[in-house]
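Complex shown without one protein chain; remaining protein chains in place.
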Amino acid sequence: MLRLAPPGFERFLQSPQFVATFGGGEANVAVAIAGFGGQSRYCTFLPANNPIVDAFAGELRRFGVEPHIVRSKGRFGIYFVEPGANQRPSKVVYDREGSAIALAKPGDMNWDDALSGAAWFHTTGITPALSQSAAGLAVEAVQAAKAKGAIVSVDLNYRKNLWKYGKAAKEVMPSLVKSTDFVIANEEDVQTALGLQAKVDVHSGELDRNEYRNLAETVLNAYPNLKGIAITLRESYSASRNGWSACYHDGKDFLLSRRYDITHIVDRVGGGDCFGAGLIFGLMNLPTSQDALEFAVAASCLKHSIPGDFNRFTRDEVEGLLKGGGSGRVQR
Amino acid sequence: MLRLAPPGFERFLQSPQFVATFGGGEANVAVAIAGFGGQSRYCTFLPANNPIVDAFAGELRRFGVEPHIVRSKGRFGIYFVEPGANQRPSKVVYDREGSAIALAKPGDMNWDDALSGAAWFHTTGITPALSQSAAGLAVEAVQAAKAKGAIVSVDLNYRKNLWKYGKAAKEVMPSLVKSTDFVIANEEDVQTALGLQAKVDVHSGELDRNEYRNLAETVLNAYPNLKGIAITLRESYSASRNGWSACYHDGKDFLLSRRYDITHIVDRVGGGDCFGAGLIFGLMNLPTSQDALEFAVAASCLKHSIPGDFNRFTRDEVEGLLKGGGSGRVQR
Amino acid sequence: MLRLAPPGFERFLQSPQFVATFGGGEANVAVAIAGFGGQSRYCTFLPANNPIVDAFAGELRRFGVEPHIVRSKGRFGIYFVEPGANQRPSKVVYDREGSAIALAKPGDMNWDDALSGAAWFHTTGITPALSQSAAGLAVEAVQAAKAKGAIVSVDLNYRKNLWKYGKAAKEVMPSLVKSTDFVIANEEDVQTALGLQAKVDVHSGELDRNEYRNLAETVLNAYPNLKGIAITLRESYSASRNGWSACYHDGKDFLLSRRYDITHIVDRVGGGDCFGAGLIFGLMNLPTSQDALEFAVAASCLKHSIPGDFNRFTRDEVEGLLKGGGSGRVQR
Amino acid sequence: MLRLAPPGFERFLQSPQFVATFGGGEANVAVAIAGFGGQSRYCTFLPANNPIVDAFAGELRRFGVEPHIVRSKGRFGIYFVEPGANQRPSKVVYDREGSAIALAKPGDMNWDDALSGAAWFHTTGITPALSQSAAGLAVEAVQAAKAKGAIVSVDLNYRKNLWKYGKAAKEVMPSLVKSTDFVIANEEDVQTALGLQAKVDVHSGELDRNEYRNLAETVLNAYPNLKGIAITLRESYSASRNGWSACYHDGKDFLLSRRYDITHIVDRVGGGDCFGAGLIFGLMNLPTSQDALEFAVAASCLKHSIPGDFNRFTRDEVEGLLKGGGSGRVQR
Amino acid sequence: MLRLAPPGFERFLQSPQFVATFGGGEANVAVAIAGFGGQSRYCTFLPANNPIVDAFAGELRRFGVEPHIVRSKGRFGIYFVEPGANQRPSKVVYDREGSAIALAKPGDMNWDDALSGAAWFHTTGITPALSQSAAGLAVEAVQAAKAKGAIVSVDLNYRKNLWKYGKAAKEVMPSLVKSTDFVIANEEDVQTALGLQAKVDVHSGELDRNEYRNLAETVLNAYPNLKGIAITLRESYSASRNGWSACYHDGKDFLLSRRYDITHIVDRVGGGDCFGAGLIFGLMNLPTSQDALEFAVAASCLKHSIPGDFNRFTRDEVEGLLKGGGSGRVQR
Partner (left out) sequence: MLRLAPPGFERFLQSPQFVATFGGGEANVAVAIAGFGGQSRYCTFLPANNPIVDAFAGELRRFGVEPHIVRSKGRFGIYFVEPGANQRPSKVVYDREGSAIALAKPGDMNWDDALSGAAWFHTTGITPALSQSAAGLAVEAVQAAKAKGAIVSVDLNYRKNLWKYGKAAKEVMPSLVKSTDFVIANEEDVQTALGLQAKVDVHSGELDRNEYRNLAETVLNAYPNLKGIAITLRESYSASRNGWSACYHDGKDFLLSRRYDITHIVDRVGGGDCFGAGLIFGLMNLPTSQDALEFAVAASCLKHSIPGDFNRFTRDEVEGLLKGGGSGRVQR
């Protein structure tokens, strides 16, 4: 997706300029994993003969992601984002109608090629939100990945402005989660995408961490196929300051991460995707689930300090935060 | 339409930035006429609850154009443009699929309101290129305007990348031109939009002005309802240098304008629209057809010296060029 | 007025660039009211044949404000502003000597035209600060508005660097307030513009809200013509963080607003004007004085989160803050 | 003077941004001479307690010019400039009313200090255009310089938008020229500032060089005190392309310089000042008048290739153009 | 190499900003070939633990080039470039002392890895200019490539400011050319790098194409191992306008390309490298030598129309120029 944002803290078109980068849930995960040193491939549908799409593919390569792009009919999705400050929330305006991915349908992707050599497959709740056919495609993808022996993870990623084709998220997402090994979510996702209740007030800023254990166990009980669920805990004091932590439940143990006070948010969009990437990378490469969880939270904490959807931190830098205290002393 | 262009002479996304302005054939005409001191109203369909659209409406008001916008389903059209230089042509990438105007259909606009008080109605060949329903809407508009006693003009404006819904321009445009008083075109438009032949090599840079009389008369003969036809003569030496002039035929006289050598083009997009605006303004406000033609050519010549689709010159400034010689002496 | 500011947190001309926008007390109020959905007209004196002035008029139109500009002799006022950070205060340098408004005098404005159809007239203490003749003009305006049956409000807006023509604010402002229905002020304004004492330390950051009731009543007692007075309460911890609230006294009740902790100020200039606009809009359109007060404070709180003098929030957005908690969750 | 220009080839405030630099006839000359390696001092009146003025003084020091600034009442002059292109002329809007230099009067400058050690004094026709008192100051300056044995030069520099205080240039300038050794002018200056006729069409682009000999001799005959007169020959084909040369008459010989075809003008403002600086520097440092003339023309030719009023070329670079052919081969 | 350029046509640090991209002879060639659709690998030495170097590697990947980087001691080379205009030449300031490539020596690169699968090896005269050890490395590289059966080409690329370690180019380059199949050069390179004379005045702008046949044959006779030599013909009218063509001699036929008049140069740096890339790509993929030559000239012609060292045109776009006439008509 093309991401268009006004410069600084301006509102849309206050100046005749957009900062033009790329983003989108799955792409953000792929970029972050490559940045940590992992291998990643990004599979999607995009229109042919479009230099903006070509630039997107180049950008993926730049980060070390292998683009696996089926050129098909439809548009290249766009989203506009106005980063917030203080009491003013960030605002996202989607322009994804008629995008190539929304028009794609089951059977359009050759999964043997797309998944060749893949040990892990990750998707999000954004694809099934776009259209009936995209939802079918997502289910097909998850099932194909399972069939090929890949581990599967899904970030529920509920976006209320996207579910417009006549189905509610909770009518569709369960079929995806049933073929999944790991679920990533925030407390709102669980309620809206899976129809399971959490006693959490998402607007209070103060979170009761114990409620999260119950929420995680509710999901694990409902979907016994799951090997683990991670839930991010964003305490939103304002658009400029969030508390940031997460918990993880592997069916046996409930783990809580260190909590970061992010006091001067530069850009929070993509933070959740970076968490997902960190978790996947960590579960594949680090000794324990706690290590994976801490890596994921630290990586996504750092993401908040740079503009753009994409994470731009190496494994060394994330581990630097884990070892140090985030005191921000100049490195020279 | 939102217009997105890279800064300077960069290619798309060479820097992560777009210069973000607005444009589009009819909007450009409305803005230019208001800039000359005329009154203009811009009637269209645009999506609701969209801050980018709100910014567009504000921009029209800034130029003194009255926005008459029906909020309806569909997207806000976008176009990407990469201004060329030397042998490198400017490149336009349309992203207009599913736009509100493309989805609009006959009956969706209350023409009594839209045309209230209008003495002149102008449209272009871009609207009928978008969809079958938009073509129907364009015909409806022209007929409604005629019925209300307004003068009607059409800029043929052929865009080969737009006609994709199954009809060719020459199957559709004649029905529009049949209810029209004035046609504006370039030599290519006449051939592709009306299916009439001109013996002109559009790539040679050198134009035989006499051929244009024949071409104009061919059109006037084919459409006896026409009161006049104006044809712009762009001699394209390179993306940076064009010769620029026009001719006008009112059924009796064939008039040729002064020719301008535009040696350092800043932005030629919108030049033709500015010509149309100048002609309409001139025909309504100036003593003779020759005055109108010269005004139109001078105004559009000046348009080439500033970035963006929109003309930003006053009547005084255009007349300054007509009186002076374009020697570019500092005004201080 | 033209507003020139360095980019980011730079000092003047650290880079050879100014961010160039428009502002000024009354213009800011007019723009904000139009943004909320009200109708507003901006009456002033500005020089003719000046493209910078023309751009200002266009900008007003863009926001939906009707410019009512008398073209007269004199300059277009300019102000330079260096937005502060942390312990560094924002710095304003005025360049308003010889401006058209400063040279204007009673009799120069046709108030029948200017006030045609006006239900409310608002002015500020900045105009009478500019010159003896401008002070006379302000008094004339207020009296004309009263005579025509409009409600009148005055924002005292004391600016110590402006009162230079030989009179102190407290020699002039009382004559204005005597013909006024509503006064808007901060605690410093009351003391310097009206010569009435408040026991408030404006630099402490901590404000004793009870003192404000006394201050409001002192003013209401001194000017029995007043129907109400609103006082903004800015607790200035630093250039980057302010507490922001206000109180309102209608002669009977003393109302206190919700308080906002604005922790990452983007631009506080124009905040007070946005408060005034919100109050006027609220008193005209909302059920109760408390509603008006809360609307005004919330609107001006939001203003601090964007650059430039002008408010750029709709009524819906302001009410969104009033209904929500300012937690800044992404809207998507 | 502060110089405010829109970015690129935009019109004023097309974007909310000004490129903010400094300029003005005499300052431009001082900067250019320091750039060539000469010593220069810039004497003027400017307001106190103004950080924009402080930035100007710093900028002069950066170029090696010694600022000799009397802090006095009044404003800091501003000018807005919109660089032209093609048939669109550059446009200058002055905002100099009430500037400190306009308010200064004879006796306000201590010429013993200001001229201490000066071998050459240069002024222009801009100062006497500002006000009666500034005209008096200019005459005083020239006479003081002559009395102290300095060589005196005057650039006639006629600006029709400045002479507004009731006198015509030709009523004032002759008194200046009577105490001058060298006059610098263009053909228009001679006519309007001295009231002497030249048979030259300044808008034709084509110049008859022989007419210039007559023009020069007319001036030298009218002012026998003059040791020489230089006249620049700007052939203005468009705002983007000028021919550029000059002639010089020392009372005996009439010298013509090499002519440069400046085909892609970046910024022509300040070009004439750079010529003046080059001539003064050349007359003081180079073997012959022809050398001085060629140096002046080459330096000012180069000035056209960079933005801003100020010359930024060293003596070596100017001599590089004189020795080479201006073929523009990369230096690496 | 990091390339730092001032924005627009400013001189160095006129604004506190550099446009920061990457470039360098061999990298430019690799990028252009990948852009045409070829496969390319870029082999070099660069310092470890340097985020600027990491960004360079990412940029190569973005263009589809495979970076083959040996991390070693030394700096990352930098060059500053000030693009010229009119009579003002572009200026390059090298900051390459102590770069990793300059410190590298024969034996430091594992050529089996570096050249694995390579059908063609290309290098330039810049590497041997940096240091004695780099010269040794270049000779080693060429010999290793020949030994592995790759075709070898060398762009002589003489840079007088680089040869500083005690040897002249003509003492070193012949040993390189002796193991080479194809030489690319301009007329100055041949003289300075190989010590062979050409009767061409490089500053005249007018080139005698027949002299080039003699020059080419002189080289082919001196180095009978050569299969072909290409010489670019740059007619430098000014920094803004060049004639651009080339010739090619394969030992039998002397071919001349079409000539392009590049009238509004945006950035000519990298133009020669793009020619080399086009020639290599063409010799490998197109039917005839004439096709390869025309492709190379057209590609490098287009390169002059965009900023930065890197070519950003596809094979389709180059062939578009070859088929069309470079008339620069908008593509829409």
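The first chain written gets the first letter, and so on, giving A, B, C, D and E; residue counts start at 1 in each chain.
In this section, a residue touches a chain if its C-beta (ideal position, glycine included) is under 8 Å from a C-beta of that chain, and two chains touch if they have at least 3 such contacts.
Note that the structure is a prediction, hence the values are computed from the model and not measured.
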Q.
By the document's own contact criterion, which visible chains does the hidden chain reach in the full complex?
A. A, B, C, D, E
Q | Touching the absent chain when the full complex is considered, from C:Phe36, C:Tyr94, C:Phe182 or C:Phe295 | A | C:Tyr94
**Q.** Contact with the hidden chain (one of A:Tyr94, A:Tyr260 or A:Phe275)
**A.** A:Tyr260
Q | Hidden partner chain, residues of chain E it touches | A | 4, 11-13, 16-21, 50-52, 55, 59, 74-76, 78, 80, 82, 91, 93, 95, 97-98
Q | Touching residues (missing chain, whole complex) on chain B | A | 14-17
Q) Which chain D residues touch the hidden chain? A) 58-59, 61-64
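Please note the rule applied: only the chains that are shown with their structure count from here on.
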Q: Using the contact definition stated above, find the chains touching both chain C and chain E.
A: A, B, D
Q) If you take the mean of the Cα atoms for each chain, which one ends up farthest from chain A? A) D
Q. Computing the C-alpha centre of each chain, which chain sits at the greatest distance from chain C?
A. E
Q | Same-site or different-site touching of chain B by its copy chain C, using the half cut | A | same
**Q.** Rounded Å distance, chain A centre to chain D centre (Cα mean)
**A.** 61
Q. Going by the touch rule set out above, which residues of chain C reach two or more other chains?
A. 16-17, 59
